[in-house]
Structure formats: structure tokens, C-alpha cells
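One structure coming up, written as C-alpha cells, with questions to follow.
Missing here: one protein chain of the complex. Every other protein chain is in place.
Showing chain A:
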Amino acid sequence: MEDHSLLLLQQGKVVWSREDGLASIIGVTTSELPVEKEGVSVAKVELNLFEWLKGHMLKVKGSLMLASAEDVAAIQGMRLKSSEKSKMIRDHNGFRKLLIVLTKSGKLFALHTGDGQIVWSLLLNSLRQTEACKNPTGINVFQWQVPHHHAMDENPSVLVVGRCGTGTDALGIFSYIDTYTGKELKYFGLDHSVAQVIPLPLTDSTEQRLHLLIDANGQAHLYPRAPEAVSIFQRELSNIYWYSVEADKGLIKGHGLKSNCAGEAADNYCFGTRELWSIVFPSESEKIISTVTRKSNEVVHTQAKVIADQDVMYKYISKNLLFVATVSPKASGDIGSATPGESQLVVYVVDTVSGRILHRMTHHGSQGPVHAVFSENWIVYHYFNLRAHRYEMTVIEIYDQSRADNKDVLKLVLGKHNLSSPISSYSRPEVTTKSQSYYFTHSIKAIAVTSTAKGITSRHLLIGTIGDQVLAMDKRFFDPRRSVNPTQSEKEEGILPLTDSLPIIPQSYVTHSLKVEGLRGIVTVPAKLESNTLVFTYGVDLFFTRLAPSRTYDSLTEDFSYALLLITIVALVVAIFVTWVLSEKKDLSDKWR
């Protein structure tokens, strides 16, 4: 079928249908469920008294083992409907969300995180074959409107960006979809191509996120097309930059924005760009194979890292860093296509605002494929070491050396420091890096890091192995300060002793005994409860779970006995009263002696 679903038709009737489009997910985003409102019935089935009685009778029959097979199925169905995790309203801990996934067929699904049911699905009209667009393809889905302050009554919506054909100069398509109802609010074709989509950190008064679309000619277009958005954007115009990575030419270029467009299609929402910097990689020895940046919505709790002896190191946390991995062209094929002598892997950490190369490291005798993840102030990447015939993982941590002099306690107590003042990439702060490499036995398909609401919980790296399973490794294994013989203070800090390879503990597989067939991507979503994070992996199969990387330190266990606590408190109060009375009596009798 057009939406990649399978149907069994028997004598003109649909016996079953399967949404096999879910096996080709190309973009994932999340949406919150509606808040519970008074007077609005959120249950899909309205239970009146008779039905409740019938359900109760069935449950009694089931417990007495008198139920037939159909009764058992009915009981099971009732239990599933009324269970906590599949309710359609927001919950206090943020565990119930909607996962909005865009598939290759142009169909958008909303999956409920509680039990994975498809809440709504929509074959986008904008991405259907029409006369004008013979071959529309979706590119990705983005958060468009997330109302929480100003527009409380409106439903959140997502933006789907597509293009009319397969070439990079095909015209773009926009589509806004309401996530509560699953209806397409608006769709229109664009008059320019789409080379990049940059969500900006600016929102307008209706909580719509401003997006900048770069077309193939390097012009930037602002959406939503509204004067208010233009005025908000004009204020920040000089601080917004964009960069392009051209892997085939071995170039990275950084651009700034001009206040208006040149050309015939000039309007208020078009902005020209000018090139600011470029990094040219020597094409005979380096070919770009992988780039990775930090997630823009990542939350970091603190910029200081407390190390042994109560010393402090300041992390260099900048959202504008880019990690680039290049290999020698001879070794850019499969593993083993080049000898160790002629293959090398060079990694760079580049500041994309000023074009400054903060760090460069060469791994001789190594080649890709490189899978990397960038979070906070560290990068972990995985590659193959031809000399050792093993896979390796390396961690790079970046620290701000220019803040290291802030060790005066009195100044910190009184607040007379400049550690919280805004920083600029043009101030070229001095940075130091620490790195370490470890052997790793598996080849990996995808790598991600857990993210929590406030960034306090320790992070686990989620590694999607070649065996289609997801392994969760504590970040402490990837600590460049590990040494073979840690000192006492380092041991107290929690630094593990250095081993040459990373241990794979079978209990740390997130997928337990299951396999996510054809694993392609791992997405982590923060829940509202700080100690938990939601993990969604997709491929041919879909897998969703909830992780607590530091165990649930901020909520009571489910079997906490409140009754015992109450009884203890009451007993203690009674005991206090009784002993007080007794001691008063004793004092009185002593005085009378």
C-alpha cells in the first residue's frame, strides 16, 4: 500500500492490517499528552453501572478459575484498558508521552510510550504523489509549537519538512500537524530548495519555534512567515551563524547572516549569507566521514567538575562545537581494504562560530566507520584499529583552562566572580583536553547518551551493537583520568582503575534477551522525574524502555509500606506520652520522700 502497510483481503473484507511503515522510520520527536481536565472524559469506554458489574463478575469468575477462554480474553482486555500506563493524559513523572515518528512512506504515527499503541496515524497529504510533485520524500520532523506559557489552550504541533523530489535542489514542502488530534493543520510548498533546517532557540508569542531553512544557493529563509518572527529574528541576527560540511569536497565552511536577500525572490523573510571561515582538509590524506554535535536541548547541570582533594575543574561547555572525523581516502572503504601503514584517522574539535580548531588528534593505523556521540564537554567515538585488529573507543574531555584560576573561596561565596556571565566564542578561551582509548569487542551500529530533565543524574552511553542489542555503559568507564593505580582520593571520587578493554557486563544490556532487528537509531527523551530517562530504539523492530542510570534515588520504591511508617509514628508518640507521665509520677514521689 502507499503507506507501506500490509493488508489481508479476503472476499472483499480486510481481515487484518499491519503498519509495516514503522520499519522505516526516518525521524522521531516527542509530544506531551494533554493535561487532565475537569469534566472531560479521558477514558475511551464510558463505564456505566451495569458494565462495571459485568466486569466485576468476570473478574470474580477468573479468580475462581471458572472463566472460559473468551472470558479470560475479556478480562485481559479490561485490564489493559484500565491500566495506569496506557492512559491518554499526562502523568506526574512524565513517563507517558507521545512519540511522533515520520516514516519513509510519508506517514506520521503517534505512538504512546505506555504500551506502544498507535494513537493516531496520518498519511500526510503534502507528501502524496501529485501532478506537481512526482516523488515527494520526507526529510525530518521537528517541534513546531510547544505551548506551556502563553498559548495554554492550543495544542502542540510538529513540523514536517519534505522535498518534492530526490535531488538537493528540489523544492521543499512544509506541513504542520496537531499532535493531540493528528490532523494536518496546514501544508504548503516552498519556493526554494531545502539543504538544511536549523531550529533556532527563539520562539514567538504563540510559542512557535523559529526555523531557518538554508537552500541550495546558501540563502536563509525564516519561518514562520510573520512580521513578529522577523522582528525577533532581526534582534539576534548578528549572533546567528551556520556552517556546512561538504564531505565530497573536504570543506567545512562557516557563514554569517546578512540582513536581506539578493535576488529576484527577495522578501522580508529571506536573508543572505556571507562566508566567514573555512577549513579545507587535504584531499589526498583526509576525507570527512563523520560529524557530530551536541543536542541543542541538552541540559547541563553545572559547569564545574569536582575532582579529588576537593579541587575543581571547569568544563568547557559550548553548544557550538563540532566533532569531525576524517580518514585517509584509501581506507575509507571496508575494514581491511588498506594496510595499517597507509590508513590514519584524524579527529578534530572545531568551534563553528569562529572556525577555531580546538583540538586535533591522529590515530595512526586506524580507520572508520566512526560512530560518535557528543554530550556536555566530552566526545566518545568508536573506530577500528588495524594494527591491533580490534575495535577501539576513545573519549575526549574538554576543560576550560581560562577559568581554572577561579579558586578564591571568598569571591565565590560573595558572588564576585564572572563564572556565570555570558561567554563568546570570539574570546578564544584557552582549553585543555584529556583523552584516553580503550579496546571494545563489538562493532556498533548506533550510539547515544541518556538525557535527563536537569542533567544531574550520571550518564550512561547507549551502544547499539552489531547483534541488534543496546548496551548501557556507565560514563565512568570512559573517564580520561583513569589510571592503573588510582590514588586514595581518586578512588574516593569514583574513578575506576584503568584496564585496556571495556568490560561488557551481560546485565547491562537494556534490551535484555530481545533483539531490535535492523537497529538503526537510538533516541533518548528526558522524563520529568530526574532519575529516569526514556529510550526509544528503532530499526525494523521498535523498542522502548525506561532507564534509571543512577537507580531511582528521587522516588520511593513501589512497595514502600506507608502503613508501617504510620504505625511506627503513632507507637512512638504513645510511648513518649506514657513515659512522660511515668517520669512526672516518679519525680513527685521522690519529692514526697
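Criterion: a residue touches a chain if its C-beta (ideal position, glycine included) is under 8 Å from a C-beta of that chain, and two chains touch if they have at least 3 such contacts; residues count from 1.
Note that in this section contacts and distances are computed from a predicted model.
Name of the non-displayed chain as stated in its UniProt record, restricted to "Exosome complex component CSL4", "Translin-associated protein X", "Transcription and mRNA export factor ENY2" or "ER membrane protein complex subunit 4": "ER membrane protein complex subunit 4".
When the missing chain is restored to the complex, the residue among A:421, A:485 or A:557 that touches it is A:421.
When the omitted chain is restored, the residue from A:144, A:223 or A:243 that touches it is A:243.
Looking at A:56, A:186 or A:319, the residue that reaches the missing chain in the full complex is A:319.
Contact between chain A and the unshown chain involves residues 139-140, 168, 194-201, 212, 214, 236, 239-247, 254, 291, 293, 296, 300-304, 306, 310-312, 315, 317-320, 352-353, 406-409, 412-413, 419-426.
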